[in-house]
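What follows is a set of notes on a single structure, which appears directly below.
Note that one protein chain of the assembly has been removed; the remaining protein chains are unaltered in position.
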Amino acid sequence: MQELVKKAKELIESKEVDLLIGYQSDGEKGAKPLFVKNTQQAEKLIFNQYCLNNLVTYLKRPDVKALKKVAVVAKGCDIRSFVMLLSENQVSRDAIFIIGMTCDHVVSPDGTGENEKCTTCKVHNPHLADVVLGAPVPEKIAKDKPVHYAQLEKLNAMSQEERWAFWQEELSRCIRCYACRQACPLCYCERCIVDFNTPQWIDTRSNPRGNFAWNIVRALHLAGRCINCGECERVCPANIPLMLLNQSLQEEAQEKFAWEAGYDPESQPPLTTFRKEDDEDFIR
Amino acid sequence: MPENIYEPYLMEITEILQETPDTQTFRLAFKDPSVKEKFSFKAGQFGLYSAFGAGESTFCIASSPTRKDYIECTFRTTGRVTSELANMNVGDTIGFRGPYGNSFPLEEKFYGKNITFVAGGIGLAPVRCVIWNVLDLRDKFKDVHIVYGARTYTDLTYKHELKEWEERKDVHLVKTVDPGGDTPECGCTVKWNGCVGFVPTVLEQSTIKGGKDDIAVVCGPPIMIKFTLPVLEKMGFVPENIYTTLENKMKCGLGKCGRCNVGNFYVCKHGPVISYADLSKLPQEY
Partner (left out) sequence: MAEYYITQSKMTALLKELASDSGMEVFGPVKKGNDVFISKMDGKTELCLDYFISVNSIKEAIFPRFEPILKYKLRSEGVELAELPPIKPLVVFGGHPCDAASIPLMKDLFSWDYKDHFYLQRLEKVVIITLACVEKDENCFCTSLGGSPHGETGSDILLERVSKDGWQAKIVSEKGKKFIETHLDFFRDTITPEKGIPKLQDKDIPVMFQSDRVKKWIEKNFDHPLWEEVASNCWSCAACTYVCPTCHCFDITDDATMWEGVRTKNWDACTLPFFTKHASGHNPRSQSYERYRQRISHKYSYYIDLFNHVSCTGCGRCSRVCKAGVNILDIVKRIDEESKKGEK
(Lines give C-alpha, C1' and ligand atoms only; values in the text may rest on other atoms or scores of the structure.)
Protein backbone atom coordinates (compact mmCIF):
# COMPACT_ATOMS: atom_id res chain seq x y z
CA MET A 1 0.00 0.00 0.00
CA GLN A 2 2.89 2.29 -0.83
CA GLU A 3 0.59 4.33 -3.04
CA LEU A 4 -1.87 5.04 -0.22
CA VAL A 5 0.79 6.00 2.31
CA LYS A 6 2.46 8.24 -0.26
CA LYS A 7 -0.78 10.01 -1.14
CA ALA A 8 -1.65 10.42 2.54
CA LYS A 9 1.73 11.93 3.39
CA GLU A 10 1.38 14.28 0.46
CA LEU A 11 -2.02 15.49 1.64
CA ILE A 12 -0.86 15.92 5.23
CA GLU A 13 2.49 17.50 4.42
CA SER A 14 1.04 20.00 1.97
CA LYS A 15 -1.57 20.83 4.63
CA GLU A 16 -4.23 20.23 2.02
CA VAL A 17 -6.16 18.30 4.67
CA ASP A 18 -6.27 18.70 8.47
CA LEU A 19 -7.15 15.09 9.06
CA LEU A 20 -7.12 11.86 7.12
CA ILE A 21 -9.33 8.95 8.13
CA GLY A 22 -8.14 5.56 6.94
CA TYR A 23 -7.53 2.02 8.10
CA GLN A 24 -4.81 0.42 10.18
CA SER A 25 -4.31 -3.26 10.76
CA ASP A 26 -5.93 -4.85 13.79
CA GLY A 27 -4.33 -8.20 14.39
CA GLU A 28 -3.66 -10.71 11.67
CA LYS A 29 -7.14 -10.74 10.22
CA GLY A 30 -8.59 -7.38 10.86
CA ALA A 31 -8.53 -3.66 10.27
CA LYS A 32 -9.77 -0.70 12.23
CA PRO A 33 -10.16 3.03 11.70
CA LEU A 34 -7.08 5.25 11.95
CA PHE A 35 -7.10 9.01 12.39
CA VAL A 36 -4.03 10.47 10.70
CA LYS A 37 -2.81 13.92 11.63
CA ASN A 38 0.89 13.60 10.88
CA THR A 39 3.14 11.74 8.44
CA GLN A 40 4.34 9.36 11.12
CA GLN A 41 0.81 8.12 11.69
CA ALA A 42 0.36 7.84 7.92
CA GLU A 43 2.92 5.03 7.90
CA LYS A 44 0.36 2.82 9.61
CA LEU A 45 -2.19 3.11 6.79
CA ILE A 46 -3.27 -0.09 5.09
CA PHE A 47 -5.98 -1.28 2.77
CA ASN A 48 -7.02 -4.91 2.39
CA GLN A 49 -10.06 -7.16 2.31
CA TYR A 50 -10.58 -6.75 6.07
CA CYS A 51 -11.29 -3.02 5.74
CA LEU A 52 -14.97 -3.39 6.54
CA ASN A 53 -15.70 -0.10 8.31
CA ASN A 54 -17.53 2.58 6.41
CA LEU A 55 -15.36 5.53 7.39
CA VAL A 56 -17.74 8.06 5.84
CA THR A 57 -19.69 7.82 9.09
CA TYR A 58 -17.04 9.93 10.85
CA LEU A 59 -17.82 12.86 8.55
CA LYS A 60 -21.02 13.51 10.48
CA ARG A 61 -19.23 14.07 13.78
CA PRO A 62 -19.21 17.71 14.96
CA ASP A 63 -15.45 17.85 15.61
CA VAL A 64 -14.71 16.43 12.15
CA LYS A 65 -17.24 18.73 10.51
CA ALA A 66 -15.51 21.69 12.14
CA LEU A 67 -12.27 21.00 10.25
CA LYS A 68 -11.47 22.82 7.04
CA LYS A 69 -10.73 19.77 4.95
CA VAL A 70 -10.74 16.06 5.70
CA ALA A 71 -9.55 13.15 3.56
CA VAL A 72 -11.27 9.82 3.86
CA VAL A 73 -10.32 6.41 2.50
CA ALA A 74 -13.42 4.88 0.95
CA LYS A 75 -14.55 1.87 -1.02
CA GLY A 76 -17.21 2.18 -3.71
CA CYS A 77 -19.92 1.11 -1.28
CA ASP A 78 -18.80 3.72 1.26
CA ILE A 79 -18.78 6.38 -1.43
CA ARG A 80 -22.46 5.66 -2.03
CA SER A 81 -23.12 6.95 1.48
CA PHE A 82 -20.99 10.01 0.76
CA VAL A 83 -23.11 10.64 -2.33
CA MET A 84 -26.19 10.59 -0.11
CA LEU A 85 -24.60 13.07 2.29
CA LEU A 86 -23.91 15.32 -0.69
CA SER A 87 -27.41 15.14 -2.08
CA GLU A 88 -28.83 15.82 1.38
CA ASN A 89 -26.49 18.80 1.84
CA GLN A 90 -24.74 17.34 4.86
CA VAL A 91 -21.22 17.82 3.55
CA SER A 92 -19.63 20.24 1.20
CA ARG A 93 -17.84 18.51 -1.66
CA ASP A 94 -14.88 20.90 -1.31
CA ALA A 95 -14.37 20.03 2.34
CA ILE A 96 -13.77 16.34 1.70
CA PHE A 97 -11.00 14.62 -0.22
CA ILE A 98 -12.05 11.11 -1.18
CA ILE A 99 -9.32 8.53 -1.62
CA GLY A 100 -11.28 5.90 -3.52
CA MET A 101 -10.06 2.32 -3.26
CA THR A 102 -10.92 -0.31 -5.82
CA CYS A 103 -12.20 -3.38 -4.05
CA ASP A 104 -13.27 -6.83 -5.16
CA HIS A 105 -14.91 -7.76 -1.89
CA VAL A 106 -14.41 -7.56 1.86
CA VAL A 107 -14.17 -10.44 4.30
CA SER A 108 -15.25 -10.66 7.93
CA PRO A 109 -12.50 -11.85 10.24
CA ASP A 110 -14.85 -14.51 11.65
CA GLY A 111 -14.24 -16.76 8.62
CA THR A 112 -17.65 -16.42 6.98
CA GLY A 113 -15.99 -15.56 3.68
CA GLU A 114 -17.00 -12.88 1.19
CA ASN A 115 -19.32 -10.35 2.73
CA GLU A 116 -22.90 -10.71 1.61
CA LYS A 117 -23.15 -7.07 0.52
CA CYS A 118 -20.34 -7.55 -1.99
CA THR A 119 -22.43 -10.01 -4.02
CA THR A 120 -24.76 -7.18 -5.07
CA CYS A 121 -22.06 -4.52 -5.43
CA LYS A 122 -22.07 -2.38 -8.59
CA VAL A 123 -19.22 -0.10 -7.57
CA HIS A 124 -16.11 -2.22 -7.14
CA ASN A 125 -14.46 0.79 -8.79
CA PRO A 126 -15.18 4.05 -6.94
CA HIS A 127 -17.71 6.15 -8.83
CA LEU A 128 -16.85 9.46 -7.20
CA ALA A 129 -13.41 10.20 -5.82
CA ASP A 130 -10.60 12.72 -5.90
CA VAL A 131 -8.11 9.98 -6.52
CA VAL A 132 -8.61 6.27 -7.17
CA LEU A 133 -6.00 3.82 -5.93
CA GLY A 134 -5.67 0.11 -6.69
CA ALA A 135 -6.02 -1.94 -9.84
CA PRO A 136 -9.38 -1.79 -11.61
CA VAL A 137 -11.79 -4.59 -10.74
CA PRO A 138 -14.29 -5.91 -13.29
CA GLU A 139 -17.89 -5.00 -12.43
CA LYS A 140 -20.13 -8.01 -12.26
CA ILE A 141 -23.58 -6.44 -12.24
CA ALA A 142 -24.95 -3.91 -14.71
CA LYS A 143 -25.80 -0.52 -13.20
CA ASP A 144 -29.41 -0.61 -14.32
CA LYS A 145 -30.16 -4.14 -13.17
CA PRO A 146 -32.37 -4.06 -10.05
CA VAL A 147 -30.82 -5.64 -7.01
CA HIS A 148 -32.49 -8.58 -5.35
CA TYR A 149 -31.56 -9.60 -1.83
CA ALA A 150 -31.66 -13.37 -1.47
CA GLN A 151 -31.92 -13.32 2.32
CA LEU A 152 -35.26 -11.53 2.13
CA GLU A 153 -36.93 -14.50 0.51
CA LYS A 154 -37.16 -16.48 3.72
CA LEU A 155 -38.68 -13.53 5.51
CA ASN A 156 -41.17 -12.81 2.74
CA ALA A 157 -42.27 -16.43 2.69
CA MET A 158 -43.36 -16.21 6.33
CA SER A 159 -46.94 -15.62 7.38
CA GLN A 160 -47.67 -12.40 9.20
CA GLU A 161 -47.81 -14.26 12.51
CA GLU A 162 -44.50 -15.97 11.86
CA ARG A 163 -42.88 -12.68 10.94
CA TRP A 164 -44.24 -11.06 14.07
CA ALA A 165 -42.82 -13.90 16.18
CA PHE A 166 -39.52 -13.71 14.31
CA TRP A 167 -39.06 -10.00 14.98
CA GLN A 168 -40.24 -10.29 18.57
CA GLU A 169 -37.52 -12.81 19.20
CA GLU A 170 -34.83 -10.90 17.32
CA LEU A 171 -35.63 -7.50 18.76
CA SER A 172 -35.86 -8.83 22.31
CA ARG A 173 -32.06 -8.83 22.34
CA CYS A 174 -31.81 -5.14 21.42
CA ILE A 175 -30.13 -3.38 24.35
CA ARG A 176 -30.59 0.08 22.83
CA CYS A 177 -26.88 0.78 22.64
CA TYR A 178 -27.46 2.74 19.41
CA ALA A 179 -24.37 1.23 17.79
CA CYS A 180 -26.51 0.92 14.62
CA ARG A 181 -27.20 4.64 14.68
CA GLN A 182 -23.71 5.74 15.58
CA ALA A 183 -22.09 3.56 12.89
CA CYS A 184 -24.59 4.59 10.22
CA PRO A 185 -23.25 7.29 7.91
CA LEU A 186 -26.78 8.50 7.20
CA CYS A 187 -27.98 8.73 10.84
CA TYR A 188 -26.66 12.25 11.14
CA CYS A 189 -29.45 14.03 13.04
CA GLU A 190 -27.92 16.30 15.65
CA ARG A 191 -30.67 15.25 17.96
CA CYS A 192 -32.06 11.82 17.19
CA ILE A 193 -35.80 11.26 17.62
CA VAL A 194 -35.04 8.87 20.46
CA ASP A 195 -33.21 11.62 22.34
CA PHE A 196 -36.27 13.87 22.21
CA ASN A 197 -38.42 13.87 25.30
CA THR A 198 -40.82 16.74 24.66
CA PRO A 199 -42.76 14.70 23.77
CA GLN A 200 -41.16 11.32 24.30
CA TRP A 201 -41.77 9.83 20.86
CA ILE A 202 -39.95 6.58 21.51
CA ASP A 203 -39.76 4.62 24.75
CA THR A 204 -36.09 4.61 25.72
CA ARG A 205 -36.40 1.40 27.72
CA SER A 206 -35.26 -1.79 26.08
CA ASN A 207 -38.73 -3.33 26.30
CA PRO A 208 -40.69 -4.74 23.34
CA ARG A 209 -42.53 -1.47 22.73
CA GLY A 210 -39.37 0.61 22.81
CA ASN A 211 -37.31 -1.84 20.78
CA PHE A 212 -39.93 -2.16 18.04
CA ALA A 213 -40.48 1.57 17.88
CA TRP A 214 -36.78 2.33 17.77
CA ASN A 215 -35.75 -0.19 15.14
CA ILE A 216 -38.74 0.39 12.88
CA VAL A 217 -38.49 4.16 13.07
CA ARG A 218 -34.80 4.00 12.24
CA ALA A 219 -35.49 1.74 9.25
CA LEU A 220 -38.21 4.08 8.03
CA HIS A 221 -35.95 7.09 8.34
CA LEU A 222 -33.54 5.24 6.06
CA ALA A 223 -36.16 4.28 3.49
CA GLY A 224 -34.89 5.23 0.06
CA ARG A 225 -31.62 6.42 1.63
CA CYS A 226 -29.90 3.28 2.93
CA ILE A 227 -27.08 2.25 0.62
CA ASN A 228 -26.67 -1.30 1.95
CA CYS A 229 -23.26 -0.81 3.57
CA GLY A 230 -24.46 -3.18 6.29
CA GLU A 231 -22.64 -1.39 9.08
CA CYS A 232 -25.64 -1.34 11.44
CA GLU A 233 -25.95 -5.08 11.32
CA ARG A 234 -22.22 -5.66 11.52
CA VAL A 235 -21.75 -3.49 14.61
CA CYS A 236 -24.87 -4.72 16.43
CA PRO A 237 -23.59 -6.47 19.56
CA ALA A 238 -26.83 -8.48 19.72
CA ASN A 239 -26.57 -9.92 16.18
CA ILE A 240 -29.96 -8.57 15.13
CA PRO A 241 -30.46 -8.96 11.33
CA LEU A 242 -31.17 -5.25 10.86
CA MET A 243 -30.39 -5.32 7.16
CA LEU A 244 -33.55 -7.35 6.54
CA LEU A 245 -35.51 -4.22 7.43
CA ASN A 246 -33.35 -1.94 5.34
CA GLN A 247 -33.21 -4.24 2.35
CA SER A 248 -36.99 -4.68 2.29
CA LEU A 249 -37.30 -0.94 2.03
CA GLN A 250 -34.59 -0.77 -0.62
CA GLU A 251 -36.47 -3.27 -2.77
CA GLU A 252 -39.58 -1.23 -2.18
CA ALA A 253 -37.82 1.92 -3.37
CA GLN A 254 -36.61 0.15 -6.50
CA GLU A 255 -40.02 -1.23 -7.27
CA LYS A 256 -42.04 1.89 -6.60
CA PHE A 257 -39.62 4.60 -7.66
CA ALA A 258 -36.99 2.78 -9.74
CA TRP A 259 -34.52 4.26 -7.28
CA GLU A 260 -31.23 3.10 -5.88
CA ALA A 261 -29.51 5.38 -3.44
CA GLY A 262 -25.97 6.62 -3.58
CA TYR A 263 -24.99 6.63 -7.22
CA ASP A 264 -25.83 10.10 -8.48
CA PRO A 265 -25.27 13.16 -6.26
CA GLU A 266 -27.46 15.26 -8.56
CA SER A 267 -30.58 13.16 -8.05
CA GLN A 268 -32.82 13.38 -5.00
CA PRO A 269 -34.04 10.51 -2.80
CA PRO A 270 -37.66 9.59 -3.67
CA LEU A 271 -39.11 10.57 -0.31
CA THR A 272 -37.77 14.10 -0.54
CA THR A 273 -39.21 14.79 -3.98
CA PHE A 274 -42.57 14.72 -5.68
CA ARG A 275 -43.27 13.77 -9.26
CA LYS A 276 -46.68 13.70 -10.84
CA GLU A 277 -46.02 10.34 -12.44
CA ASP A 278 -45.13 8.65 -9.10
CA ASP A 279 -47.20 5.61 -8.40
CA GLU A 280 -49.41 6.46 -5.43
CA ASP A 281 -51.05 3.14 -4.86
CA PHE A 282 -50.08 3.27 -1.19
CA ILE A 283 -52.72 5.96 -0.69
CA ARG A 284 -55.98 4.18 -0.09
CA MET B 1 -36.41 8.18 54.59
CA PRO B 2 -38.36 5.43 52.76
CA GLU B 3 -36.72 2.02 52.24
CA ASN B 4 -36.91 2.59 48.51
CA ILE B 5 -34.38 5.35 47.96
CA TYR B 6 -36.10 6.35 44.72
CA GLU B 7 -39.45 6.89 46.41
CA PRO B 8 -40.35 10.57 46.71
CA TYR B 9 -42.29 12.30 49.44
CA LEU B 10 -45.64 13.54 48.21
CA MET B 11 -45.98 17.31 48.45
CA GLU B 12 -48.79 19.71 47.83
CA ILE B 13 -48.27 22.96 46.02
CA THR B 14 -49.55 25.61 48.40
CA GLU B 15 -48.43 28.73 46.55
CA ILE B 16 -47.21 29.59 43.08
CA LEU B 17 -45.36 32.76 42.28
CA GLN B 18 -44.65 33.70 38.68
CA GLU B 19 -41.16 35.22 39.02
CA THR B 20 -40.50 35.97 35.35
CA PRO B 21 -42.35 34.92 32.19
CA ASP B 22 -40.59 31.53 32.25
CA THR B 23 -39.68 31.15 35.91
CA GLN B 24 -41.86 30.13 38.81
CA THR B 25 -41.50 29.54 42.52
CA PHE B 26 -43.50 26.78 44.19
CA ARG B 27 -44.11 26.65 47.89
CA LEU B 28 -44.54 23.01 48.89
CA ALA B 29 -45.94 21.31 51.98
CA PHE B 30 -45.43 17.69 52.96
CA LYS B 31 -48.63 15.67 52.69
CA ASP B 32 -47.57 13.29 55.44
CA PRO B 33 -47.46 15.16 58.77
CA SER B 34 -44.89 12.75 60.24
CA VAL B 35 -42.50 13.54 57.39
CA LYS B 36 -43.07 17.25 57.88
CA GLU B 37 -42.19 16.77 61.52
CA LYS B 38 -38.92 14.98 60.85
CA PHE B 39 -37.73 16.72 57.72
CA SER B 40 -34.77 19.06 57.94
CA PHE B 41 -32.13 20.32 55.53
CA LYS B 42 -29.25 22.74 55.31
CA ALA B 43 -28.60 25.72 53.08
CA GLY B 44 -27.18 24.61 49.74
CA GLN B 45 -28.80 21.20 49.56
CA PHE B 46 -30.94 20.14 46.63
CA GLY B 47 -33.68 17.69 45.75
CA LEU B 48 -35.32 15.89 42.87
CA TYR B 49 -38.77 17.20 42.13
CA SER B 50 -41.13 15.01 40.17
CA ALA B 51 -44.05 15.74 37.96
CA PHE B 52 -45.68 12.31 38.00
CA GLY B 53 -45.93 11.05 34.46
CA ALA B 54 -43.16 13.29 33.14
CA GLY B 55 -40.20 12.49 35.38
CA GLU B 56 -37.83 14.13 37.82
CA SER B 57 -35.78 17.30 37.69
CA THR B 58 -33.06 18.61 39.99
CA PHE B 59 -33.28 22.02 41.68
CA CYS B 60 -31.86 23.45 44.84
CA ILE B 61 -34.08 24.10 47.82
CA ALA B 62 -34.58 27.82 47.44
CA SER B 63 -36.11 28.52 50.83
CA SER B 64 -34.18 28.84 54.05
CA PRO B 65 -33.85 25.96 56.53
CA THR B 66 -34.90 28.47 59.20
CA ARG B 67 -38.42 28.50 57.70
CA LYS B 68 -39.69 25.18 58.94
CA ASP B 69 -43.13 24.45 57.58
CA TYR B 70 -42.46 24.34 53.87
CA ILE B 71 -39.83 24.21 51.19
CA GLU B 72 -39.64 26.27 48.05
CA CYS B 73 -38.16 25.67 44.65
CA THR B 74 -37.63 28.02 41.74
CA PHE B 75 -37.33 26.68 38.23
CA ARG B 76 -37.21 27.86 34.66
CA THR B 77 -39.25 26.04 32.03
CA THR B 78 -36.77 24.30 29.76
CA GLY B 79 -37.58 20.60 29.38
CA ARG B 80 -40.18 17.93 29.79
CA VAL B 81 -40.49 17.97 33.57
CA THR B 82 -40.33 21.73 34.03
CA SER B 83 -42.97 22.23 31.31
CA GLU B 84 -45.23 19.83 33.13
CA LEU B 85 -44.57 21.56 36.47
CA ALA B 86 -45.24 24.94 34.92
CA ASN B 87 -48.76 23.80 34.05
CA MET B 88 -49.61 22.81 37.61
CA ASN B 89 -51.90 24.61 40.00
CA VAL B 90 -52.10 25.22 43.72
CA GLY B 91 -53.37 22.02 45.36
CA ASP B 92 -51.65 19.69 42.88
CA THR B 93 -49.30 16.96 44.08
CA ILE B 94 -45.66 16.69 43.13
CA GLY B 95 -42.91 14.40 44.38
CA PHE B 96 -39.77 15.40 46.23
CA ARG B 97 -36.68 13.36 47.05
CA GLY B 98 -34.03 14.87 49.22
CA PRO B 99 -32.35 16.72 50.76
CA TYR B 100 -29.18 15.64 48.98
CA GLY B 101 -25.62 16.88 48.83
CA ASN B 102 -23.47 18.99 51.11
CA SER B 103 -24.21 22.50 52.33
CA PHE B 104 -22.64 25.89 52.89
CA PRO B 105 -20.44 25.75 56.00
CA LEU B 106 -22.43 28.42 57.82
CA GLU B 107 -21.60 27.59 61.41
CA GLU B 108 -18.07 26.41 60.66
CA LYS B 109 -16.92 29.24 58.45
CA PHE B 110 -19.52 31.96 57.91
CA TYR B 111 -20.37 32.92 61.51
CA GLY B 112 -18.88 36.21 62.55
CA LYS B 113 -17.80 37.18 59.03
CA ASN B 114 -18.71 39.76 56.41
CA ILE B 115 -20.67 38.02 53.69
CA THR B 116 -21.03 39.08 50.05
CA PHE B 117 -23.56 37.41 47.81
CA VAL B 118 -23.14 37.69 44.04
CA ALA B 119 -25.84 36.26 41.79
CA GLY B 120 -27.03 36.42 38.22
CA GLY B 121 -30.43 35.51 36.78
CA ILE B 122 -31.99 32.37 38.19
CA GLY B 123 -28.69 31.77 40.01
CA LEU B 124 -30.23 33.78 42.83
CA ALA B 125 -32.29 30.71 43.84
CA PRO B 126 -29.54 28.79 45.70
CA VAL B 127 -28.10 32.07 47.00
CA ARG B 128 -31.48 33.24 48.26
CA CYS B 129 -31.63 30.16 50.50
CA VAL B 130 -28.40 31.26 52.19
CA ILE B 131 -29.41 34.93 52.27
CA TRP B 132 -32.55 34.19 54.26
CA ASN B 133 -30.69 31.78 56.47
CA VAL B 134 -28.18 34.53 57.25
CA LEU B 135 -30.85 37.21 57.68
CA ASP B 136 -32.91 35.01 60.00
CA LEU B 137 -29.81 34.66 62.19
CA ARG B 138 -28.67 38.20 61.45
CA ASP B 139 -26.69 38.84 64.66
CA LYS B 140 -24.33 35.96 63.94
CA PHE B 141 -22.85 37.73 60.91
CA LYS B 142 -21.15 41.05 60.24
CA ASP B 143 -21.90 43.06 57.07
CA VAL B 144 -24.15 41.51 54.45
CA HIS B 145 -23.86 42.65 50.83
CA ILE B 146 -25.86 41.43 47.88
CA VAL B 147 -25.03 42.14 44.24
CA TYR B 148 -27.71 40.78 41.95
CA GLY B 149 -28.21 41.23 38.25
CA ALA B 150 -30.20 39.88 35.35
CA ARG B 151 -30.39 40.53 31.63
CA THR B 152 -33.46 42.71 31.93
CA TYR B 153 -35.77 43.96 34.62
CA THR B 154 -38.21 41.23 33.63
CA ASP B 155 -35.61 38.54 34.27
CA LEU B 156 -35.01 39.57 37.89
CA THR B 157 -36.33 36.86 40.18
CA TYR B 158 -37.76 37.37 43.70
CA LYS B 159 -38.63 41.01 42.95
CA HIS B 160 -40.74 41.31 46.10
CA GLU B 161 -37.79 40.19 48.21
CA LEU B 162 -35.36 42.49 46.45
CA LYS B 163 -37.57 45.30 47.59
CA GLU B 164 -37.54 44.01 51.14
CA TRP B 165 -33.75 43.67 51.17
CA GLU B 166 -33.43 47.14 49.70
CA GLU B 167 -35.49 48.58 52.52
CA ARG B 168 -33.68 46.73 55.29
CA LYS B 169 -30.95 48.70 57.04
CA ASP B 170 -28.86 45.63 57.85
CA VAL B 171 -28.45 44.55 54.19
CA HIS B 172 -26.73 46.37 51.35
CA LEU B 173 -28.29 45.45 48.03
CA VAL B 174 -26.96 46.48 44.65
CA LYS B 175 -29.22 45.39 41.83
CA THR B 176 -28.37 45.75 38.19
CA VAL B 177 -29.54 44.91 34.70
CA ASP B 178 -27.31 44.29 31.70
CA PRO B 179 -26.74 47.29 29.40
CA GLY B 180 -29.87 47.63 27.30
CA GLY B 181 -31.69 45.56 29.85
CA ASP B 182 -33.66 48.34 31.47
CA THR B 183 -35.92 48.61 28.45
CA PRO B 184 -39.35 47.63 29.70
CA GLU B 185 -40.49 44.34 28.21
CA CYS B 186 -43.87 42.66 28.09
CA GLY B 187 -45.54 46.04 28.05
CA CYS B 188 -44.59 46.84 31.64
CA THR B 189 -43.13 50.25 32.22
CA VAL B 190 -40.76 50.32 35.12
CA LYS B 191 -38.90 53.18 36.57
CA TRP B 192 -35.56 51.47 37.11
CA ASN B 193 -33.73 52.69 40.19
CA GLY B 194 -30.85 50.20 40.09
CA CYS B 195 -27.58 50.07 38.19
CA VAL B 196 -27.06 49.31 34.53
CA GLY B 197 -24.04 47.11 33.87
CA PHE B 198 -22.78 43.56 34.02
CA VAL B 199 -22.55 41.95 37.45
CA PRO B 200 -18.71 41.74 37.64
CA THR B 201 -18.36 45.42 36.65
CA VAL B 202 -21.00 46.55 39.11
CA LEU B 203 -19.38 44.45 41.82
CA GLU B 204 -16.01 46.04 41.18
CA GLN B 205 -17.46 49.55 41.33
CA SER B 206 -19.44 48.85 44.51
CA THR B 207 -18.48 49.99 47.97
CA ILE B 208 -17.80 46.42 49.08
CA LYS B 209 -14.34 46.01 50.55
CA GLY B 210 -13.14 42.46 50.38
CA GLY B 211 -10.67 40.95 52.80
CA LYS B 212 -9.04 37.61 53.26
CA ASP B 213 -11.45 36.69 56.04
CA ASP B 214 -14.55 37.75 54.14
CA ILE B 215 -16.88 35.22 52.56
CA ALA B 216 -18.31 35.39 49.05
CA VAL B 217 -21.09 33.24 47.64
CA VAL B 218 -21.36 33.31 43.85
CA CYS B 219 -23.96 31.75 41.60
CA GLY B 220 -25.10 32.45 38.09
CA PRO B 221 -24.44 31.71 34.45
CA PRO B 222 -20.93 30.29 33.72
CA ILE B 223 -19.87 33.42 31.85
CA MET B 224 -20.78 35.64 34.81
CA ILE B 225 -18.89 33.39 37.22
CA LYS B 226 -15.87 33.38 34.94
CA PHE B 227 -15.59 37.17 35.03
CA THR B 228 -16.62 37.55 38.66
CA LEU B 229 -13.83 35.44 40.11
CA PRO B 230 -10.88 37.63 39.15
CA VAL B 231 -12.81 40.67 40.40
CA LEU B 232 -13.38 39.05 43.79
CA GLU B 233 -9.72 38.12 44.07
CA LYS B 234 -8.72 41.65 43.11
CA MET B 235 -11.01 42.90 45.87
CA GLY B 236 -9.10 40.79 48.39
CA PHE B 237 -11.27 37.68 48.72
CA VAL B 238 -9.28 34.42 48.82
CA PRO B 239 -10.31 31.30 46.82
CA GLU B 240 -10.84 29.29 50.03
CA ASN B 241 -13.57 31.75 51.03
CA ILE B 242 -15.37 32.00 47.70
CA TYR B 243 -18.17 29.46 47.35
CA THR B 244 -20.42 28.40 44.53
CA THR B 245 -22.75 25.54 43.74
CA LEU B 246 -22.08 23.24 40.78
CA GLU B 247 -24.88 22.22 38.49
CA ASN B 248 -24.33 19.13 36.40
CA LYS B 249 -27.02 16.95 34.93
CA MET B 250 -28.29 14.46 37.50
CA LYS B 251 -30.76 11.63 37.50
CA CYS B 252 -30.51 9.98 40.90
CA GLY B 253 -28.98 12.52 43.29
CA LEU B 254 -27.68 9.53 45.25
CA GLY B 255 -24.20 8.97 43.81
CA LYS B 256 -25.25 6.08 41.60
CA CYS B 257 -26.42 7.10 38.13
CA GLY B 258 -22.95 8.25 37.18
CA ARG B 259 -23.44 11.48 35.25
CA CYS B 260 -22.79 14.42 37.54
CA ASN B 261 -19.16 13.68 38.34
CA VAL B 262 -16.38 16.16 37.65
CA GLY B 263 -13.35 13.91 37.90
CA ASN B 264 -13.74 12.01 41.15
CA PHE B 265 -15.99 14.72 42.58
CA TYR B 266 -19.63 13.64 42.53
CA VAL B 267 -21.66 16.84 42.49
CA CYS B 268 -24.59 15.06 44.13
CA LYS B 269 -22.53 13.65 47.00
CA HIS B 270 -19.40 15.74 47.48
CA GLY B 271 -21.12 18.88 46.22
CA PRO B 272 -23.00 20.85 45.07
CA VAL B 273 -21.33 23.47 47.29
CA ILE B 274 -17.66 23.90 46.55
CA SER B 275 -15.03 26.53 47.22
CA TYR B 276 -12.99 27.96 44.38
CA ALA B 277 -9.87 26.61 45.97
CA ASP B 278 -11.28 23.10 45.56
CA LEU B 279 -12.89 23.71 42.20
CA SER B 280 -9.61 24.75 40.65
CA LYS B 281 -8.22 21.29 41.45
CA LEU B 282 -10.90 19.55 39.40
CA PRO B 283 -10.79 18.91 35.64
CA GLN B 284 -12.69 21.44 33.54
CA GLU B 285 -15.70 19.23 32.97
CA TYR B 286 -18.65 21.20 34.28
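Observations on the structure shown:
Order of writing sets the chain letters: A and B. Residues in each chain are counted from 1.
Here is the rule we use: a residue touches a chain if its C-beta (ideal position, glycine included) is under 8 Å from a C-beta of that chain, and two chains touch if they have at least 3 such contacts.
Quick caveat, the model's predicted, so the values are computed rather than measured.
Within the complete assembly, A:I175 is the residue of A:L67, A:I175 or A:L220 that touches the hidden chain. Of the candidate positions B:A54, B:A119, B:L173 or B:V202, contact with the unshown chain belongs to B:A54.
Annotation: of A:A8, A:L34 or A:I96, A:L34 touches the absent chain (contact as defined above). Within the full complex, the residue among A:Y58, A:F82, A:F97 or A:W259 touching the omitted chain is A:Y58. Chain B residues in contact with the hidden partner, per the touch definition given at the top, are 3-8, 10, 12, 31, 50, 52-56, 78-79, 82, 92-93, 95, 222, 247-249, 251-252, 254-259, 261-264, 266, 269, 283, 285-286.
Counting over the whole complex, chain A has residues 26-27, 31-35, 52-53, 57-58, 61-63, 110, 173, 175-179, 181-183, 191, 195, 200, 203-207, 231, 234-235, 237-239 touching the chain that is not drawn.
By our rule, only the chains that are shown with their structure count from here on.
Chain A and chain B, compared by their mean Cα positions, are separated by 48 Å. Listing the residues of chain B that touch chain A in their complex gives 55, 79-80, 83. Considering their complex, residues 197-200 of chain A touch chain B.
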